[in-house]
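Here it is, the structure, as structure tokens.
Note that this complex is displayed minus one protein chain, with the remaining chains in position.
Right, chain A next:
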Amino acid sequence: MASIDIANIQKSYGVHPVLHDVDLKIRDGEFVVLVGPSGCGKSTLLRMIAGLESVTGGEIRIAGKRVNELAPKDRDIAMVFQSYALYPHMSVARNMSYSLRLRKTPKERIATVVTGAAAKLGLEPLLERRPKALSGGQRQRVAMGRAIVRQPKAFLFDEPLSNLDARLREQMRAEIKKLHKDLGATSIYVTHDQIEAMTLADRIVAMNAGVVQQVGSPLDLYDRPANLFVAGFIGSPGMNFFEGTSRAGDRPLFEIAGDIGIPLDAPPPLANNAQATLGIRPEHIVLAGHGPETLLATVDLVEPTGFGIILHLSLGRAGFKVFTNDRSFLTASGTVPVHFPAHSLHFFDSEGNRV
């Protein structure tokens, strides 16, 4: 196990920069998730740590040792690929033991380690099978088994669950979390799925367009997103945004298109008449009247999810979503009263940064 330090890492393909000055310190035994939309550079960063991509600028240290120029085989890390990348011409056992055989580990030791890993992952009955005779979930387990037999300094996961169906993904997600609890190994996990990021991570690194947007615990990112990108990316259904102007006074308002004023229980952290974006999560909007200035929103659409209901509402021209568990809204039509509690509001300035 080891810490991983990433200092001012840059990457360009020719003249096209894909990563700008990424700084990240990953502690020993920590589970860090890199999350962001496709093309944000998260996979490139992971592959640079693995040694599969060259480093344009900056420094990567594993356990304090600079690895920029080291070949992947000398970095002592294990990686799980999205495509599983199992060797098709080798049995499951040989797939798992390949790294040990390359290191000339004694046969008895290989047998013990492979059996142990197989037991941990429930692969014992499959050890003699070829990868093509396995289901997607089993292949995924073999790929993880191949990683854990080595007891490497760190585990790298490159969207390992993206090729699985939803149920299996949920199951494997829990297994990965359990595995990390058992092994306590430093892990870096790349995904575009914010649910995976939220459920697995000790810390999330949200990335966009080659720039780190925010680093923090899952709840940090959920409760205090640093900017509009993180606010919109974390959470499902996504946060609602209203562009408008703050109006101070006895009763502070946030005025959105169509001269609609959203009453604010407390003065916002904004200058009077400042242009800003107000954000609120669908699960934080209260569907109830509140005083004389109750806002009435038009019901556009009702989406039952079983667990709850997503209401698509609009205030003037601004559409937004509300999540509720109250089944009486299944038949909602016309207008409903809405209230935006002050402690659930997020404000972002015209640059998109949190105020």
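Keep in mind that, in the parts below, a residue touches a chain if its C-beta (ideal position, glycine included) is under 8 Å from a C-beta of that chain, and two chains touch if they have at least 3 such contacts; residues count from 1.
The criterion applied here is as follows: contacts and distances are computed from a predicted model.
Student: UniProt protein name for the omitted subunit, picking from "SpoVR family protein", "Carbohydrate ABC transporter membrane protein 2 (CUT1 family)", "Beta-ketoacyl-[acyl-carrier-protein] synthase family protein" or "RNA polymerase sigma factor"?
Tutor: The record names the chain that does not appear here as "Carbohydrate ABC transporter membrane protein 2 (CUT1 family)".
Student: Using the definition of touch stated at the top, determine which of A:I6, A:L19, A:A50 or A:L221 touches the missing chain.
Tutor: A:A50
Student: Considering the whole complex, which of A:V55, A:I77 or A:V92 touches the chain not shown?
Tutor: Answer from the full complex: A:I77 touches the omitted chain.
Student: What residue numbers in chain A mark contact with the hidden partner chain?
Tutor: Chain A touches the missing chain through residues 50-52, 71-73, 77-79, 81, 83, 85, 87-89, 98-99, 102-103, 146, 150.
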